[in-house]
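Mind looking over this structure? Questions follow.
Every protein chain of the complex appears in place save one, which is left out.
Going by the order they are written in, the chains are A, B and C; count residues from 1 in each one.
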């Protein structure tokens, strides 16, 4: 491993922690085609970015993202900023000839995604959108089983992403609940994941009918300064309230190009469901079931088992010689967690960069995902079926 | 228990077995307000009905349902015939002053259901549609918890009824797959159950968007006589094929009058799912989850539990002093099965008859269910949202 | 089915309810070699036995068990009395040429069991001890899989029977907690079941080391009359306390004749465990796991599955053509409950009577079980390993 790829991380919030960890761990656990250096972390606030540098283990800190991106030192740009700057930074990085790994969602709308894809293709850089859940070992195993025909023809994709962190009506009007800043609510944040997994496992969506809903329509502003925030705050006694302008939940039915039926639900209003991604796929030869809160397991029903001993198998996806990614980690039954999905992803990205091959999901996947997201929003507004 | 109610069972197929068992068992396990006599079983084929009489334990057999219904011997008419004769028989029974328990679906369409309801109300008889799943103890417990405010405001009803008995494309074109005979496929057969449970637990549906789909569009006719069956049979080599004219699966999104969101799916194409009814209800104070293949359990998340010990409780609904119906059966942890849902239902019906009070679900529930079923079909055809 | 077997039930408490139900239901669900008549129920208290007759559905009631047993009307004697009269009644029944089904435990000690076996063999009657859990469909399926070599050589039998009904120290000193009346506590009551299942599935026990324990050594007497009950009652303030003279829990390690290791635990002190029988069997080719509170399922690990798709299968044991007893009941996924284990057992007993063949578990099994029970008690007292 003579080559060392130097990474610049732009942004350092929640995803910054997960990404830094993945860059640090990937070369320790995978036999990569290049080594990785956590070179520069970049943000707007000098004190905050220096604190992040120290905590997350980067060599340098900077507040000038353009300079960083254009530095000849840097090989890879990892974009972790708020969604509305993904495009600008990624395009600049591509133009500078840097390989780009961009957090999801790729852009704010399909047009922006298209620009990003065009820039990356024009520059011939390796580009990937960070849908880390594709590298959950159980999901990679599911993909393998679908591709090799184990499930036969596909009939159903039933997916749900459920959380519960804003059920309390006193939970304040944070930026994630303001459309101007976040674009959408549960939809772009978590529905996006089960859409990408649907495309990955089932193929392209063809049309959707959807219903986006907001249960709690007003919430307290985060602080009294909220008064002048332009959020339509109204005084309720002493407390300032503002309008929630994004969806709390979104539910969708649809059809895939291969004729399979889709049923999706994303919600932040399911008490007890913390990070609950459940998928069920039914085919002509078998079925799969997955629950992210039990992410080391994949349930598999094989209709070709003998009649008296058919049943969903509870596969613990940790066998080194048999299951995706398992060989780089621990012995069988020694489970992995959330963060490993990033490490697996970044390991594949490093190798893709060295091979000069596209690292799925590419920016084209990001674009296609965005089209599905947009179709769902349009369907909910127009109350019609919308084709993708 | 001086009074004995004499029952006539019209029809004796699959449901005849379950109903006969329930009439036989209810007085043995419940302290009913009247005793029950399995008086007459009625069907068209004399040999078959006599065999059923003997096997199922009825005193008399008859092929003349009108005579049976109008006999002064009979107190209760239990209608288990194919769907298209429910209305005629139930109305005749009501006119004869007999209490009527009718299998679901109540009628073929809302108009028919309305006639049935009118007849029963005019005759002042006790009427019930046999949605036996309302008397699953875990469902009755869920109802109690929703009614007493345990869940708070309701946000989500997510229900699925999945089976797998026609995944094989060689499975023949039985009557249940022919619209002229059965009305619909998975929709009327199993979607009907999760619609009724939705209305029972959540309140009335307000509007729906739905997608009914047929995966296998042609199937072998049941026998060569199928040629002249008018089913559009076409010869494929030697085998005769016919059109499947009902849905294999139906998926629905919708809204309840109380603002909660609905997500329904019924399918006969989910390998490994045998009689898999799963429900999740999320409210502002807690959540419930139920799986019919594990019907003695109810999962309950209480958001008021201390922060470090919150989690879905796995309630085994078998405590005599605490859980609905449990006191009539066995000690804690000694589980019940499918057939007990009928026994519980019939016990309540007997007491309703003696009290002269309506036994929910009444024919009005049957009518309202039918309206939802119809709206879903209309939505699927028109590809629009349809109000109930 | 021209022949009708007439049954006399001696005793009518908890087991009387379960047994009456099984006699009533067996001919309705199974295609038996003879019909069954619930002829006479017999007990000591005239009013109580008449009430039981009416409630449980028997034709006659009697207080004279000897007369009943010797009546030429009776074909089968079902012994449900307290344990200390099993021997006398069963022997009398055998002498009268009646087929005998006796509740477990067969007798009070091995000597008594031997006498019962001798009497039954001498009279050439069909004899069975009612270990109904052998006819749980999942257990019958497990037996089939062990017998056909599916598991290979057997290494481990790990079984637990856990309940929680006497955890409260205020729970009174009922007869089941008095050795003079009940013989033992958790040991004879529930350990007996997992011993019988162990012998059924694994073969004979060879030696055991055991520890029987009583956590709550004194309990309140059932009423103030307890003072003179000879139970060693001592006054604690106003309340009368008595010594608990049986085990609350018993835990055992041991070895089977085939070299497999045994680990057993029976307890009434496991809060949250209601009727929790769990078994795990590990062999050289696979493993099985069973939980009675989920009795319609059998978990099966097949080591011959491909490496990337091995996992415990969750078999729902309800497939008519494939699983034991399932064909007599309901469609796949329509689950059975506790009471069905008795119905399955009694159906097999009726056919055994008609065939004149032994109906396992015979009185010889009852005797062998008793020897294991005795060895465990001796081991706990002597603090030594004891051979069976």
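Just so we're on the same page, a contact is a pair of C-beta atoms (placed from the backbone, for glycine too) under 8 Å apart; a residue touches a chain by one contact, two chains touch by 3 or more.
Nothing here was measured: the structure is a model prediction, and the numbers come from that model.
Listed by label, the shown chains that the missing chain touches in the whole complex are A, B, C.
If you put the hidden chain back, the residue from B:145, B:173 or B:336 that touches it is B:145.
Checked against the full complex, the candidates A:3, A:28 or A:44 give a single residue touching the omitted chain, namely A:28.
For the options B:300, B:329 or B:363, the residue in contact with the chain missing from this view is B:300. Of the options B:314, B:355 or B:381, the residue whose C-beta touches the omitted chain is B:314.
Considering A:276, A:309 or A:368, the position touching the chain not shown turns out to be A:276 (whole complex). Contacts to the hidden chain, counted on subunit C, fall at residues 155-156, 158, 160, 162, 167, 169, 209-211, 213, 215, 249, 251-255, 259, 261, 263, 265, 267, 269-273, 280, 282-287, 301, 303, 310-312, 383-385. Taking the whole complex into account, subunit A touches the unshown chain at residues 14, 18, 20-21, 24-25, 28, 55-57, 163, 165, 273-276, 292-296, 316, 318, 330-340. Listed by residue number, the positions of subunit B touching the unshown chain are 141, 144-145, 297-300, 302, 305-316, 319, 321-323.
The rule is simple: only the chains that are shown with their structure count from here on.
In the absence of subunit B, the touching network of the other chains holds together as one piece.
Set against the Cα centre of subunit B, the chain with the most distant centre is A. Each chain gets a centre from the mean of its Cα atoms; for subunit B and subunit C, those two points are 36 Å apart. Between the Cα centres of subunit A and subunit C there is a gap of 55 Å. Among the residues of subunit A, those in touch with two or more other chains are 310-312.
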